[in-house]
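A single protein chain has been removed from this complex, and every other one stays in its place.
Here is chain A:
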């Protein structure tokens, strides 16, 4: 599985809106820059007048204290000037605002757009690929250079879906479906986060977008369709059993021979490929064990109970098994 080198994170993940890696984010950055430019101009003009006035007209120690400056009522010309100039500046800003807003939304997706259903839960994200019958959680894989239409929903409270380096956010509203189109031009890891206060662990409700060149993306899809979930060693078998006893009411693991595919927690199929545990910790054996022992410490208020009543061996067995899921 060397093809998934990216998954384990070469190069640091992208997170800044100032360094967009796709057309949506680029357009938005253009507007951020345009508005910043115009507004900087305004600030400079005001600052120049301000500094001049403050220096020139301040009372100095030697000044005649009783002197009264001329009581000016106003000036039509000046007032018209500083009413019209801002209007012009605002028009310059409004035109691209309107055109871009209409361009960005409410158009049927172009053919070839990849559809992904994304659902926000307290405090994780679930993803489904309806065209491929594949699903995953907390890490969503997309092909580069292709538009991706996210269909956003929320399970409990309002969340907001935001990948700063790919484009702006869109709220996920319970009971409604919203659309957000993004595209990544370069392969890489893109940090995503929930941007609407959604409860105690809102701060750690994070996800990742992982963009692959199209061929590798197809490979990933294929591997998801045939997940390798069978335990091999004795320890893995024990883990497999323990998970059947403790976890599958909430978690789904495809292809492992379980009768139940739990839906209240994130899907764990192919878990060893995840770069993080619950969006909060790097994915390794130690952290995974930490998570299983006390998830509340890592993400306060989340819906997973701790398993500190299991002994070390049992925990290790589950960790071992989860880390072989491919």
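Keep in mind that, in the parts below, a contact is a pair of C-beta atoms (placed from the backbone, for glycine too) under 8 Å apart; a residue touches a chain by one contact, two chains touch by 3 or more; residues count from 1.
Here is the rule we go by: contacts and distances are computed from a predicted model.
Asks: Looking at what's absent rather than what's present, what does UniProt name the missing chain, "Protein-arginine kinase activator protein McsA", "Cytochrome c oxidase subunit 1", "Ion-translocating oxidoreductase complex subunit B" or "ABC transporter ATP-binding protein"?
Replies: From the listed options "Protein-arginine kinase activator protein McsA", "Cytochrome c oxidase subunit 1", "Ion-translocating oxidoreductase complex subunit B" or "ABC transporter ATP-binding protein", the omitted chain resolves to "Cytochrome c oxidase subunit 1".
Asks: Have a look at A:49, A:215 or A:260 and name the one touching the chain we're not showing.
Replies: Missing-chain contact among the listed residues: A:49.
Asks: Give the residue, chosen from A:167, A:188, A:239 or A:295, that touches the chain omitted from the document.
Replies: A:167
Asks: Suppose we count only contacts with the excluded chain; which residues of chain A make the list?
Replies: Touching the missing chain: residues 12, 15-18, 25, 27-29, 31-32, 35-36, 39, 42-43, 46-47, 49-50, 53-54, 57-59, 63, 67-75, 78-79, 82-83, 86-87, 90, 93-94, 97-98, 100-102, 104-106, 122, 156-158, 160, 162, 164-165, 167-171, 173-176, 178-179, 191, 193-204, 206, 300-301.
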